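Take this structure first; my questions come after.
Excluded from the complex is one protein chain; the other protein chains are retained at their positions.
Then we have subunit A:
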Amino acid sequence: MSVGLAAPVLAEPGPPAPQPEVSIPPRRPWAQRIGRVLAAVLKVALLAGFIAPFLWMLSTSLQTSAESSSFPITLIPEVPQFGNYVEAMTSGPFLTYFRNSVIVTVSILVIQLALMIPAAYAFAVYDFRFKNILFGMVLLAFMIPGQVTFIPVYLMMAEWGLIQTLLPQIIPAMTNAFGVFLLRQYFMQIPREIIEAARLDNASEWRIMLRIMVPMSIPALATVVLFSFVSHWNDYFWPLVMTDSAAVRPLPIGIAMLRESEGISQWNIIMAGNVVLVVPILIVYFFAAKHIIRAFAYSGIK
């Protein structure tokens, strides 16, 4: 459920593409106007389609229990029930869940960046033996679904006595094969002359990587970070499998516990929990989106 909720956030249309009207041969103005109106209608319809579930979640989170389960559905709550948020957040150790989510996700992102950037740089810039085989192995890692590995990984973590800690949620996610792949492609587009010039200026390889390559790859990095953040922040199954106690569990499991195991679910409370879950994603999205746009505008790469 939580993964689904992230979709409208990700899928929100970006800034409208500049209209290449100038180069188009002159058309009759009415045809042009109709075309523009149609495009606008299409965009609004698309936007509405993607944003509606989000607004519905927000609205449901402020409804009374009766409103949230009534037919036809209530669009706007009569009296906003902010108490739903209090109820959702006091039904369990939510502060602990939230703290765990932050620690796990931030650790994963930091470690992933630290491992992914040098790996991608090496694959993009150097030639070495077995390079293609090694890169093939990275791609292979990116194709294996988590469900296949969770039993051996669990046994390994149990053997090391880590089940009652946050580490089983962090360690298996330290590497990001998709990120290595994407970043390598991006690094490869950067003209070799820039690297050669830096080398002539006696810049160290680390310096070239961190001061030249990374700033020029912000769009790719922002994309990778955003995807990685959303998937780890929303992850339910892996933490559920890897943890046995509330003390080390993240937010999505706390939200799942709001759902009724049998009988009638309190959708208003569940949605309040989901809003809390989604807000950090929105914050990171807005932050990343700004960088993606800026990076495209100033990077000088076409």
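Everything that follows uses one rule, which is that a residue touches a chain if its C-beta (ideal position, glycine included) is under 8 Å from a C-beta of that chain, and two chains touch if they have at least 3 such contacts; residues count from 1.
By our rule, contacts and distances are computed from a predicted model.
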Per UniProt, the name of the complex member that is left out, chosen from "Acyl-CoA dehydrogenase family protein", "Chemotaxis protein CheA", "Sodium:solute symporter" or "ABC transporter substrate-binding protein": "ABC transporter substrate-binding protein"
Selected from A:Ala141, A:Ala256 or A:Ala289 as touching the chain missing from the view: A:Ala256
Touch with the omitted chain, as defined above, among A:Gln63, A:Ser217 or A:Gln266: A:Gln266
Hidden partner chain, residues of subunit A it touches: 66, 69-71, 91, 147, 150-151, 154-155, 158-159, 163, 237, 240-241, 244-246, 253, 256-266
